[in-house]
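Here's a slice of the assembly, chains where they normally sit.
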Amino acid sequence: MTEIVPGIIDVETRHHVLHINIDRQKKMNAFTPEMFTELGDALTRLDESADLWVGVISFAGKHTTAGLDLPLFGDSMRSGASATVDDKVDVFGLHRRCRKPLVMAVQGVCYTIGIEMMLGCDIVVAADDARFCQLEPKRGLAVFGGANIRYVERAGWGNAMYHLLRADEFNAERALQLGFVQEVVPVGAQVSRAAELAAEIAANAPIAIQAIKASALEYLHNGEAAAVAMIPEIRQRTANSADAAEGLSSFIERRDPVFQGK
Amino acid sequence: MTEIVPGIIDVETRHHVLHINIDRQKKMNAFTPEMFTELGDALTRLDESADLWVGVISFAGKHTTAGLDLPLFGDSMRSGASATVDDKVDVFGLHRRCRKPLVMAVQGVCYTIGIEMMLGCDIVVAADDARFCQLEPKRGLAVFGGANIRYVERAGWGNAMYHLLRADEFNAERALQLGFVQEVVPVGAQVSRAAELAAEIAANAPIAIQAIKASALEYLHNGEAAAVAMIPEIRQRTANSADAAEGLSSFIERRDPVFQGK
């Protein structure tokens, strides 16, 4: 029996930001079931820790990921079960979505689940060498990590079908055009730029940021009336927070606010 | 007790178009509760008057609006109540949306509720000096006028989060790219261009225009099946109108139609 090359999910906290780095370079960062479990653990910690306000996900080496390490998922796939669903936060955002903002950095080959992970995050920075392909129908498979949903939501029906049905490879500029990524930067700069964006978000009041994400998700999932119905509650919650008082004071005193998430 | 600088909501009718101009330049057009009430009155009149077919909203001076005159809204905000909701048409289109088309012109600083008002309208013309910022989370607050909904609907999840979570300032070109505004014109031309677009719409059959807006809103609010179910009714209503007969006659006689809204 061949030993499986393990993947390393490295986690580090800096100034309220949880940095998650994924490393299985020998296998082009192809995912094992264990990597999903560890990534879910990290995202669940981010979701539940009051001191963690934003997450950054990055990938070691030249490539984001070649996708699933397919032989390790065959049985669960054929049985219809998912090897990646439990009660923890999932990186695809299909079952339990992280309530904190997630910024992802991608580069090189970013295939299948690489795309679906980034579209389950909130903001994506792509290196200019990034290449995307949702290639499943070339292998006889449908898509299972949310591309069927996110492509349509981001790019509209026609552009979604243009890429999903052809399973073509497209580049970072096209991904920007489609709204799949928000910035394209020279390769090598993608992780530091993602960290900058995360720091920018972490400088805002976290209760407000989480209320904005929650109410926007309410719209995405349940439509306008449901999102409108949430407004009085988030108005009251944030307007009565210590951070709102700090926001007002800092404005009057012409200084940067220091928020505490309270 | 300091006297509050009043805001003026100027209303004028020209060829079935209601022109609404908002003026509180001393306070960068920051909104008072009274201004919402008067604006709601004007929009309700537009909504209910058979002779008014299109509305144009513009702002006096160099800037659209700095946002709410915050001290005047603190109490209602902290109690969770809205100072701006009653049974009249609301400019954010969150509670009772105007059934007639609304064109808005914006310039200079267009912050917070300025953005949310324009996204509650149908078409927006921006001066090339327009600057947009949904800055609430920098002050400890969530967003309450629909940005959580409209950003996602217009620009897709990633681009919506890119701006909502960072609360950055962006310019007119970027707003065009996001679908937040439909035209960018040299500063000074934004109001006349908005009036031209309104006149173009007012030259079309108003019953048809209102049916198109109503059925598109049905899609936006309740999805495709609901919007499809409306088609037979709007087909019958418009096909049997005097304006449809005039449409056909004018086409045969090779002249411009003169619609009456009947």
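A and B label the chains in the order they appear, each numbered from 1.
Simple rule for what comes next: a contact is a pair of C-beta atoms (placed from the backbone, for glycine too) under 8 Å apart; a residue touches a chain by one contact, two chains touch by 3 or more.
These figures come from a predicted structure and were not determined experimentally.
**Student:** Quick check on the homomer: 2 copies visible, but what's the full number in the structure file?
**Tutor:** Whole-complex copy count, per this file: 3.
Everything that follows uses one rule, which is that only the chains that are shown with their structure count from here on.
**Student:** So how far apart, in whole Å, are chain A and chain B when each is placed at the average of its C-alpha atoms?
**Tutor:** Their C-alpha centroids are separated by 33 Å.
**Student:** Please name which positions on chain A make contact with chain B in the complex.
**Tutor:** 101, 119, 122-124, 150, 153-155, 179-182, 197, 200-201, 204-205, 207-209, 211-213, 215-216, 218-220, 223-225, 227-228, 231-241, 243-248, 251, 257, 259
**Student:** Where on chain B is chain A touching in the complex?
**Tutor:** Result: residues 70, 74, 77-82, 94-95, 136-144, 146, 148-149, 151-153, 155-162, 164-168, 220-223 of chain B touch chain A.
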